[in-house]
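Every protein chain except one is present and positioned as in the full complex.
The first chain written gets the first letter, and so on, giving A and B; residue counts start at 1 in each chain.
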Amino acid sequence: MTQQATRLVIVTEKVLTKAVAAIIESYDASGYTLIAAGGMGSHNTRSSGEPSVLDHFGNIKIEVITADPDSAKKIADAVSERYAADYACIIYIDPVEVLYSHRL
Amino acid sequence: MTQQATRLVIVTEKVLTKAVAAIIESYDASGYTLIAAGGMGSHNTRSSGEPSVLDHFGNIKIEVITADPDSAKKIADAVSERYAADYACIIYIDPVEVLYSHRL
Partner (left out) sequence: MTQQATRLVIVTEKVLTKAVAAIIESYDASGYTLIAAGGMGSHNTRSSGEPSVLDHFGNIKIEVITADPDSAKKIADAVSERYAADYACIIYIDPVEVLYSHRL
């Protein structure tokens, strides 16, 4: 069942988990994986230029494997348009080869 | 020590952690990384079509970096043949470039 697919990764604030999950489900993706994450990003750096306090595990990494690169981009657009101005957020895609899945 | 390698990723139910680790070790992979994960997948969606309850962190993401793409595929085959009918499971591979490793 080898199949080329797109891995969509969204790293954002944990408080957005349900909102982003709802967007993913609205684009008919068959599933997603949630991973607790921490980190430091430019969005969180104070305007003084001092490094921000390390926020341990207040973020979430959300991964979607989809056979449709367009739906990955639509999910990314919807998330960034609604939330990126107000929340830390990075979104990227990466081609992968799926060896097994119940359904893509 | 740059070296082309294959990243094998198995996302499945946490209860299978030891079983999948034993399969990986039997194929002589030099190591693996375990990450707690949650998520929603087609396997978990109820037949009514209603969205499943979000299962926070009942899953595991297992990553293996190997110089041998064949062993990645053999591990994937062994895991999916034994467990995929009964457990949520997605398996994919992704080429990576290893910059440092004690041993691949």
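We take it that a contact is a pair of C-beta atoms (placed from the backbone, for glycine too) under 8 Å apart; a residue touches a chain by one contact, two chains touch by 3 or more.
Quick caveat: nothing in here was measured; it's all calculated off a predicted structure.
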| item | value |
| --- | --- |
| Residue in contact with the excluded chain [from B:Leu16, B:Met40 or B:Ile65] | B:Ile65 |
| Residue ranges of chain B at the interface with the undisplayed chain | 5, 7, 18, 21, 25, 30-36, 65, 94-103 |
| Chain A residues touching the omitted chain (full complex) | 9, 11, 35-44, 51, 54, 56-57, 59, 61, 73, 76-77, 79-80, 84, 88-94 |
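The rule is short, and it goes like this: only the chains that are shown with their structure count from here on.
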| item | value |
| --- | --- |
| Distance from the mean Cα position of chain B to that of chain A, given in whole angstrom | 19 |
